[in-house]
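As you look at this complex, bear in mind that one protein chain is not there, while each of the others sits in place.
What follows is subunit A.
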Amino acid sequence: MYVAVKGGEAAIANAHSLLADRRRGDRSVPALRLDQIVEQLALGVDRVMSEGSLYDRELAALAIVQARGDMIEAIFLVRAYRTTLPRFGYTKAIDTGAMLVERRVSATYKDLPGGQLLGPTFDYTHRLLDPELAAGGDVAEPLQRASEAEAMPRVSAILAREGLIEPDGDMPQDHVPGDITREPLEFPMARDIRLQALSRGDEGFLLALGYSTQRGYARNHPFVGEVRIGEVELELDVPELPFAVPLGSVRVTECQMVNQFKGSAKAPPQFTRGYGLVFGQSERKAMAMALCDRALRASEFGEDVVAAAQDEEFVISHSDNVQATGFVEHLKLPHYVDFQAELDLVRRMRAEHDARENAGKVEEKRQAAE
C-alpha cells in the first residue's frame, strides 16, 4: 500500500517570502545593484562563472544576490539557467598565446620574453585588514608605464625548444572533443573530458586534492611554469558567414604546471605537465586544476596509482559541487516512510536482542541457584 501525504504548501510559501525578506535585510540599507557586485566582488563573480560553467558576469552577480552570497547555491542557479538556453555551437579553440595579458608570472624562469607582470595580485600584500576600505575612501588611479607591445609566448614553448618537456597534449587526429553536458560520464575517460570536468569542478575540492599531492600523496614535484590571466577573443563558425564570426572577449586564467619525470621504458627523462584553464581570474583554481590534471595522468606515465588525487573515478565523480550538494542536501527532505521502516527494523532487532539477553540472565540465575 502506498499512502501519499500532502501538506505544507502554506508553510513553504511563507518560508519563501521570509527568505525574500531576509535576503533584502534591513530596508534602511541601500539594496545592492548588480553592477556593484560585478565591479567590487569580481572574483566571487568569476568563481560562480567558472563553477557554474557559464560566462556571463551579470547573471553570476544576480545569482550571488539571489543566493544571499551562498556561492554553491549561486552556482546551482546558474547551472539551472543554462539548461533553458539553446546552444549555437562550439567556439574555435582560444589562443592563450594571443591573450591581452593582465598578469603573468613564472616560477621557473626569471627573464622570459614579455617579463614577469604582477598585475592585480594579493601576493606580497601583508594580509592586514584595511580600516580605510571600511570608511569608503577614494582610491587612486593605477600607475601606467609606456611600453612596446611585446609578444608573450607560453613558457612551455621555451622549454620545448630544448626538447626537455613533453609537447602540448595531443589527441588522435579524428578525435572529437567529448562534452560532459551531452554525454554521461564514463570511466576511464580521455584527458579532454577530464579537463572539462575539472574546469567546472569545486575550487575547494580541487585545492585540497592538489595540496594532497604536494604533501606526498602522489608526489610529482610541481613548478609553476606559468600563470597568466587576461582576455582572449572568441570566434564561432556559423553557416551563414564565410568566416568565423568574432563574438567578443572573455577573461580566463591559465596555469602551466611543470613536473619532474624520471622517464620510463617508452619515454626519456623529461618534464611532464599539468594544465589548468578556467573562466575569470582565479589562479588558485587554475593551479589546483593543473595539479589534479597531472596527478590523474598517472597511468599514462606508468606511475602507481596509490593516492586519492590519482583516482580518476574518485576525483571526477566528486568534483562537481552541484551534484555533491544535491545528494548531501537531499538528506534533509522528508524521509518519513524510509525512516519508519528502519525504525520498525531496529525495534524488532532490539526486541530479539533483549529476548536473548533475558534468556541468558534466566539461564545464569538458574545455574547460580543450582
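In this section, a contact is a pair of C-beta atoms (placed from the backbone, for glycine too) under 8 Å apart; a residue touches a chain by one contact, two chains touch by 3 or more; residues count from 1.
The criterion applied here is as follows: contacts and distances are computed from a predicted model.
Peer 1: What is the missing chain called in its UniProt entry, if the choices are "DNA 3'-5' helicase", "Phosphonate C-P lyase system protein PhnG", "NADH-quinone oxidoreductase" or "Monosaccharide ABC transporter ATP-binding protein (CUT2 family)"?
Peer 2: Going by its UniProt entry, the chain not pictured is "Phosphonate C-P lyase system protein PhnG".
Peer 1: Which of A:19, A:43, A:164 or A:247 touches the chain that is not shown?
Peer 2: Spelled out, the listed residue whose C-beta touches the missing chain is A:247.
Peer 1: Of A:195, A:309 or A:322, which sits in contact with the chain we cannot see?
Peer 2: Of these options, the touching residue for the absent chain is A:195.
Peer 1: Among A:101, A:308 or A:324, which residue is in contact with the omitted chain in the full complex?
Peer 2: Only one of A:101, A:308 or A:324 touches the chain omitted from view, namely A:101.
Peer 1: For subunit A, which positions touch the chain that isn't shown here?
Peer 2: Per the touch rule, subunit A residues meeting the hidden chain are 49-50, 53-56, 58-59, 82, 85-94, 96-97, 100-103, 110-111, 115-120, 142-147, 149, 154, 156-157, 167-171, 175, 177-181, 191-193, 195-196, 199-200, 233-234, 236, 238, 240-250, 252, 254, 256, 273, 275, 277-279.
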